[in-house]
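The complex appears here without one of its protein chains, the remainder shown in place.
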Amino acid sequence: MKGPTYSSVNRDVLAPLFTPSAAYMGALSLALAALAWGGYCWAIQLIHGLGVAGYRPPVFWGVYITTFVFWVGIGHAGTLISAVLFLTRSRWRTGIYRAAEAMTIFAVMTAALFPAIHVGRAWYAYFLFPYPNQRQLWVNFKSPLMWDVFAVSTYFTVSTVFFFIGLIPDMAAVRDSTRGYTQKLYAAMCLGWRGTDRQWRHYMAAYGFFAALATPLVLSVHSVVSWDFAMAQTPGWHSTIFPPYFVAGAIFSGCAMVITLMLPLTKVFKLEDYIHVWHFEHLAKLCLFTGGILTYAYATEYFIAWYSDNMYEWGTFVDRVVGNYWWVFATMVFCNCIAPLAWYFKKVRTNYLWLFVISVLINVGMWFERYNIIASSLAHSFDPAGWVYYVPTYIEWGIMLGSFGWFFTWFLLFAKIMPSVAIAEVKEMMRPPLKSDEEVAAK
Amino acid sequence: MSVSVPVEAAASVAPIKAVYKHLDCLVTGIHDLKQAGFRDIHVMTPFPRHEVEELIYEGEPSPVRWFTLFGALFGATMAFTMTALMSANWPMIMPGGKPLVSIPPFIVITFEGTILWASMFTFMGLLLLCRLPARGLPKEVEDPRFSNDHFGIVVERVGAQDASKIKSILAHSGAIEVSGGGDDAAHGAHHG
Amino acid sequence: MRHLPGTFLVLAVFGATLGSSGCATEAAAENAAEAAFTRGTKNLLPPELFDRELVVAVGQPLDEPIEQPIVFPHDRHVQTLGMDCQYCHSSARKGTHAGVPPTQLCMGCHNLVPTEGRPELDKLKDFYARNEPIPWVKVHDLPDFVYFSHKRHVTGGVQCQECHGQVQEMGVAQRVATLEMGWCLDCHAQHDSIDENYGTKAELRRAELKDCYTCHK
Partner (left out) sequence: MATMNRRDFLRNAAVAGSATAAACTYDPKVPVENVLPYVNQDDDVLPGTAQYFATTCTACASACGMLARVKEGRAVFVEGNPDHPSGGRLCTRGHMVLTETYNPDRFDGPLNAGKPTTWDEALAGIQQAVTQARADGKAVAWLGQYRTGSLRRLLDELGAGIGLRRVHWEALGAETLLAASRAAFNKDAIPSFDLADAHTIVSFGMDFLSTSLDTMHFIDGWSQARDPQHGGFVARFVAFEPRVGATSAQADNFLPPTPGTEALVAMALARLVHDKVKYSGPASALVGAVDVAAAAQASGIPLEKLEQVAGWITEAPSVVLPGGHANASVDGTALAIATFLINEFAGNVGRSVVFGRELQLGQVNSYTEVKALLDDARAGRVGVLFVDGVNPVYNLPAADKAGEALDAVGTLVHFAREIDDSLRPASIVLPTGSGLEDWGDAEVVAGVHSILQPAMLSGRDTRALGDVLLAFGKALAPAAAAPAVVPAPTDAAAKAPVEGEPVAAPVPTPSSRMGFDHADFAAYVKARWEREIYPLAGGTSFARFWVESLQRGGFFQELPKARAGLVLAAAPTVTGLAAGSDPALVVFPHPHLADGRHANQPWAQELPDTLTSFSWTTWVEISPATARNLGLGETDKVKVRTEHGELEAGYFASPGVPDNVIAVNLGNGHEQMGRYGTGRGANPVRLLPSAADPLSGALAYYSARASVSRAVGESDAFAQIGNLDQDGRPIANIVTVAEAVEHVEGKAGSIVHLHEIPMDERLTSTGITDMYPEPQHPTYRFGMAIDTNVCTGCMACVVACNLENNVPFVGPDQSRRGRMMSWIRMDRFWEGEGEHQDVRHMPSLCQHCAHAPCEGVCPVLATYHNLDGLNAMIYNRCVGTRYCANNCPYTARRFNFHSWQWPESMHLMLNPDVSSREMGVMEKCTFCVQRIRGVKDTWRDVGETAPDSALQKLTACASACPSGAITFGNAKDADSLVAKKWQSPRAYTLLGELNTKPGIRYLARARFSDGAVSDAGGHGGTAPAHHEEG
């Protein structure tokens, strides 16, 4: 039989586990260094107050919220690939969904840090949860931030459980290929999975339900995040287009992030047999599609701002192009609307280098999109007396860098201790060995 | 399925395990066992196979769905009740001119609660129905190949009188290895 | 064993970053803000990071005897001598603070009370002679962000004992109520005097009493 066999899947996927190479350790060092720097910056901020960041009232939100939205957005591609493509039975999902799902969880974990980093009194961040207290106070469920708390925590919980369910059979496979303590550990982690008919029956049903629940959830989460802005009055934020626009943007950036992460992973862990250029091509096409939606949304925003004859709205949109933040706008348009167009050419979208470069550009562009929405709107609001130019400080950049360190630390650890390709599902996609085949072949 | 020490231990022998390399042989084995009236079997596969499920459960859906449904209903009710009651607990607050219990903003929380609890119940149902966490199968029928590239059938609670019949059915269906059933010697024909 | 070099490398980079961060701390602190106008207040260690509602300063420990500069027997003054609370805490019905009596008021009687064998009275007279205020320890100390008017409560029909306990039976006064927000709210939500005083407007008054601005300043 040509190509991978069941046993080669196990062998190839499990091979990278547990034995770190120098390159891996180098990458982990970098991630940890970034994390340490971010932690240091946050400590400075906790001691001295948010003033160490570059906020310039009335710009009260900046890099932190931008990065929060960025990471939540990144998360969406994982759920999209694991849940939506599961429901639509897309074959190209299997090779990549595990890593994409891991990315989702780590991205949401990263995003979840930011509300705490962002608030002025992080030591009171627990006020945001409705818990019984002697003060007899509850929270404001009318606040979009409260929706955020619920949406993000639900999203994190559901994604994690979904991820865990997917991992159970694979961790059983790890268990069966190791010994000693490692085996015991994985035996515990897979909950004693045996792969019996009854287990698979309930497993597949539950998996299907999870996929079905995660799909509206993923749409709701970025809609809720977009309502953080759309529910406000601020010109440039107050728009009904935001939910679909944000969801499309999230999938766009998430798919790009999957490409950015999976390309090196595939190369380094030698998983080309399971993750082909064909997978990346599909991701690129998805990016092209969502990028098209995004470009359309940008245009619609401008059209509506002009057509509404609302001087505040239009003023903000004009300012985005010609004002202090023109470079942000230009970066955003180039990276999100123009650069991906290159993927219309098959040669570009099947070339690993170009795939990587453009996916990184999209990530940059999507970060700037959020920055553009947040900073430029607040810096050019209703009252011209409050028009300012907000520039982040090294503390903010440091914390953002730290968030990448945090994310990559988790991701690298994941790659070492968990199978990055879903073994069982890859096997499911393969033609099973049949006696009859062999007999035919023998003749 | 999980281990259960046979109650009538005296009457039974050790579980029988058959290892397959080919799916069609596995299916034949299951079918033949079923035909022979042996239904207390476990089929081990490294990945889900619909053939196996259809053969054994004949299209009957998994009861996990009920967990999901109840979870969703519970989540929706709880989330809305919680938001409404907590908001009404301090009646003088009118943030932004909105009434205490205003439906549109609460729908969001209700929705999230629905998804959350539906998921949690589903997960709970999965664990319950699969009897997880578990220690796995009895040592003698455990086989690491079942998570790799082989399929297996384990017949538990085998009466001493049936052991040889089962083994024979399994061996004839194309198992590459049949063991247990009180006989230490491995039965089975090794097919090419 | 072959992981060791890599692990060391990771730890070294992590440590070096933290180390260099540490060196930069002071410089950053100076850059962070002008020293003359801001202050860094957050201690990164507990208890700052924990729920401080448990440790909000509301005075001396609950139900514990308190050391005062002069052992003042409330029970003796109230029960034996039959004095009213407001004889000494006279602004309780006039102002926000109940007021601790000026030494002058104590001396009004204690000028005439013999001090032999009563060292506490000597202390009192010494303070007065030195023209020095008696540094009483505050037993009930609401947080500084709370507005509390004795006048409103006393004239509204709340008994002193409802908050301060049976002071007439105590020697040195001690705190008996938690003085926490929830404790205040229990009365503000429902207290007999509200209905008595406001009649048909009691509902409105109850709403007013649950307005945060009633107590938070």
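A, B and C are the chain letters, set down in written order, and residue numbers restart from 1 in every chain.
The working rule: a residue touches a chain if its C-beta (ideal position, glycine included) is under 8 Å from a C-beta of that chain, and two chains touch if they have at least 3 such contacts.
This structure is a prediction, so every number in the text was calculated from the model and none was measured.
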Shown chains touched by the chain that is not drawn here: A, B, C
Selected residue (touches chain absent from view) among A:164, A:302 or A:382: A:382
Hidden-chain contact residue, picked from the options C:119, C:135 or C:157: C:135
Residue numbers in subunit A that touch the chain omitted from display: 48-51, 54-58, 60-61, 115, 118-122, 124-125, 127-128, 137-140, 142-146, 149, 228, 231-234, 308-312, 315, 324, 378, 381-389
Touch residues of subunit C, complete complex, unshown partner: 33-34, 36-42, 47-48, 52, 55-57, 59-61, 91, 94-97, 99-105, 127-128, 131-138, 141, 143-145, 147, 149, 151-152, 155, 204, 207-208, 211-213, 216-217
Where the missing chain touches subunit B, by residue: 90, 92-99, 102
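The rule is simple: only the chains that are shown with their structure count from here on.
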Centroid-based (C-alpha) most distant chain relative to subunit A: C
Whole-Å gap between the CA centroids of subunit A and subunit C: 49
Where subunit A and subunit B are represented by their mean Cα positions, the distance between them in whole Å: 31
Distance between the centres, which are taken as Cα means, of subunit C and subunit B, whole angstrom: 61
Touching two or more other chains - residues of subunit B: 90
Numbers and ranges of subunit C residues touching at least 2 other chains: none
Sites on subunit A touched by subunit C in the complex: 20, 22, 24-26, 28-30, 32-33, 36-37, 40, 43-44, 46-49, 51-52, 123, 126, 133-136
Contacting residues of subunit A [partner subunit B, same complex]: 5-7, 10, 130, 136-143, 146-147, 150-151, 154, 157-158, 161-162, 165, 169, 172-173, 175-177, 187-188, 191-206, 209-210, 213-214, 216-217, 220, 224, 227, 423-425, 427-428, 432-436, 438
Contact footprint of subunit A on subunit C as seen in their complex: 3, 5-7, 9-10, 12-14, 16-18, 21-22, 24-25, 28-29, 32-33, 38, 40-42, 44, 48-51, 53, 178, 180-183, 185
